[in-house]
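Notes to accompany the following structure.
The complex appears here without one of its protein chains, the remainder shown in place.
As written, the chain order gives the labels A and B, with residue 1 at the start of each chain.
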Amino acid sequence: MSKIVRSAADLLYPFILTFGFYIVVHGHLTAGGGFQGGAVIATGIALMFGANRYKVISQQIRGKMLRTCEAVGLIMFIIIGLCALIDGKSFLYNWLANADWLFGHPVTYGSNTGDLYTAGIIPILNIAIGIEVLGGLSLIILYMLSGVSEE
Amino acid sequence: MRIFVVVMTILVFCGAFAYVSHSAMIRYGDPPYTEMDDYFIRNGQEQTGANNIVTSVVFDYRGFDTLGEASVLFTAVLGVGITLRKGSEWGGKEI
Partner (left out) sequence: MLANFPFIAVGIIAIAGIVTMLLRVNIIRIIMGLTLLEAAGNFLLVAIGYRHNSIAPIFTSAPEEKIRPPAEMVLPTVQAMTLTSIVIGVATLALLLSFVMAIYRDYGTLDCRSIRKLQG
């Protein structure tokens, strides 16, 4: 692509990534969550793939890093779920809610302005799913672009 | 022959839809049997601590379905990687 398109994409890339991470982390306070934020971050990576040449961009965003992201996300989800078995409760029980330890401020029924430090294991699971979805969708784009020849 | 099959398909689907919408469809804006959702709306904020009830349903009350969905996404990426592989017989190199 021409130099104007590449410069504009380089300018927009950090803002799209920040917006995607904001949607992931604030999933328990407003609309959003792991899947939606992961898709937004994968859109930012797809913008970089569309604006640059494949040979140049595949040295920056490597397939090995995306594979590691995807696997780490899924393993983090399973380990956080298995930690609830230590207390004697079931798999994927919310063992951090209302506990005053990490993400544990209690919430009463009613309308409030939103406290980020609440909701137990839900923000941690949101981050794990966000990392997995960004790895997965970016890896699909990388695999499909490697099969198309440059003109 | 193809146009006959298409017209018969459309007629069968329209007939089925007309029958279902007359006898079995619910009214828009008034869903029946909402006891489970009323329980989630009443107790979801105190039990889980999240302000967003949909997120607390997806990740806390129905968290096992989310684990299955993450596995489906993982398997789809695995399938794409196997199908679009460039081995040495096609003259390409690994990603």
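Going forward, a contact is a pair of C-beta atoms (placed from the backbone, for glycine too) under 8 Å apart; a residue touches a chain by one contact, two chains touch by 3 or more.
Just so you know, these numbers come straight off a predicted model, no measurement behind them.
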By the contact definition given up top, give the residues of chain A that touch the hidden chain. 29-31, 33, 35, 110-114, 137, 140, 143-144, 147
In the whole complex, what residues of chain B lie against the chain that is missing from view? 2, 5-6, 9-10, 13-14, 17, 21, 25-31, 34, 36-38, 40-42, 44-45, 51-54, 57-58, 62, 65-66, 69, 72-73, 75-77, 79-80, 83-84
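Keep this in mind: only the chains that are shown with their structure count from here on.
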Take the average of all CA coordinates in chain A, do the same for chain B, and state the distance between these two points in whole angstrom. 20
Touching chain A in the complex: which residues of chain B? 42, 45-52, 54-56, 58-60, 63-64, 66-67, 70-71, 73-74, 76-77, 80-81, 84, 86, 92, 95
Residues of chain A touching chain B in the complex: 27-31, 33-34, 58, 63, 70, 73-74, 77-78, 81, 91-92, 94, 97-98, 104-109, 112, 114, 118-122, 125-126, 129, 132-133, 136, 139-140, 142-144, 146-147
